[in-house]
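Heads up, this is only part of the complex; the chains shown haven't been moved.
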């Protein structure tokens, strides 16, 4: 009988393994092929875990990272077996931000025959780097990000493009770009003011480059929960992801899409879009299944939803 | 002489009673004709109190509710004797949200000869249900909402469309829609992120359906004050309403209209609208009356303003 369960589990595993990337189950011991900077695993059904995986380099963002993120999250967006993502960093800290050594030539030695052409090429590059974090939003699967230790520079750009932010008590955050002579151009200046409630604080962080610690991150709303250590945080992140994964993917992904739409539109515009969205999405079997379970006081985890 | 005062008061009372709805004074013992789900009273001059009144059904939102709200607040908008609204729930909790039993057929069995036509009809219904809460904003009279006990699902849609939110220490809030298989489509996803300061928290609530208690509601800014119990809260709500009602209705209602305009526009757009609004509104006698009272250190309550 045991072997039957195992076999079934394996088949299940096989079924939810995306075709084009090798996902390693349950543990992360290094980057996952085809990635050199990311480790992608499936810690539980319907949950994909993405880990920044250059611990020896403090997860600094090198040239490979910027394009691997796009590939990784495009794949996640298309993967019907993934309903939610947990994003974290391997090693001692979440990320040291941009890998200046590796990236310097990209930024400091731009190509082009004159200033206009250098500008033209720089704009293409900036747009491409922006896409690295925008894919987190473009994928309709919610992303729970779990930050421990330092989250510096590009790390802040990254986490503000995630949906739910958690951190450990020892975490700190730093909008570092101003210290190296540039206005942060891959998302922080655009998203940070829309995810926390104090504009004075946003300006202080962005203009002075000072560190913000876990307590202030919590009271300002940057993170919604703080944990004693990485282990506790990861357990909570996976539990939260489990809650999300247990709910109707039609409901969950429609919620993410409409929350992002609402951020960028007026309330009347967003209500109109919502009605136009739900005129079809309410015609899902998930609604009947969920409503019935709710009335019967059953957990959503007991329901089987079709893939989306 | 006393009788003269009484008579005059009665006549005054009569004068500020709206023509088309019977308002019962000072106590709420059940729905007010012509409503079956709302109790409408006038606890003090210029203050209208609207109470969800299906206590035996935990103030669940049934079919009647959705249209009664529209009638009720359209009437309030047109009633020159009302300057501010206090909104609350009768019985043990604020509201259990949508009355699934009563509403199921509306949502689960939509009409139409094919998917397009079902969608067409669903869109009309969603838009109509959205209007149930949008009337709270379209009426220029500020709405102070006082929440005790549970505020679930549609209840969150409702309170985010109010202007000022108060709650009791035992209150809790739940974005329930994701649990029954749909993206919240009557206002929560559109308004919640614009009334509280932590986007991470908004996403957590909307994607997991977890409860949020009074303390977090206060620290996140959903409510601006928490009270020990319903009695203390209602006393404070009425006092606050009294403060608002005592001020110039030209100032108060212009403030509400322009605060909502500002929410949905850029700062320069909103400044332009404000200037265009006030070019006439500054030509009110209320300004002179108020300025004079302010200089004489008199309370606004001593001033008599013309009806608006």
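Each chain carries a letter (A and B) given by its place in the written order, and its residues are counted from 1.
Following the convention adopted for this analysis, a residue touches a chain if its C-beta (ideal position, glycine included) is under 8 Å from a C-beta of that chain, and two chains touch if they have at least 3 such contacts.
On a predicted model such as this, the values are computed, not experimentally measured, just so you know.
Of 6 total copies in the complete assembly of this structure file, 2 are presented in place.
Simple rule for what comes next: only the chains that are shown with their structure count from here on.
Note on chain placement: the centre of subunit A and the centre of subunit B lie 36 Å apart, centres being C-alpha means. Of all the residues in subunit A, the ones that touch subunit B in their complex are 142, 163-165, 194-198, 219-225, 240, 243-244, 247-248, 250-252, 254-259, 262-263, 266-268, 270-272, 274-284, 286-291, 294-295, 300. Those residues of subunit B that touch subunit A in the complex are listed here as 100, 104, 107-108, 110, 115, 118-120, 122-123, 126-127, 130, 134, 177-185, 187, 189-191, 193-194, 196-204, 206-210, 219-221, 263-265.
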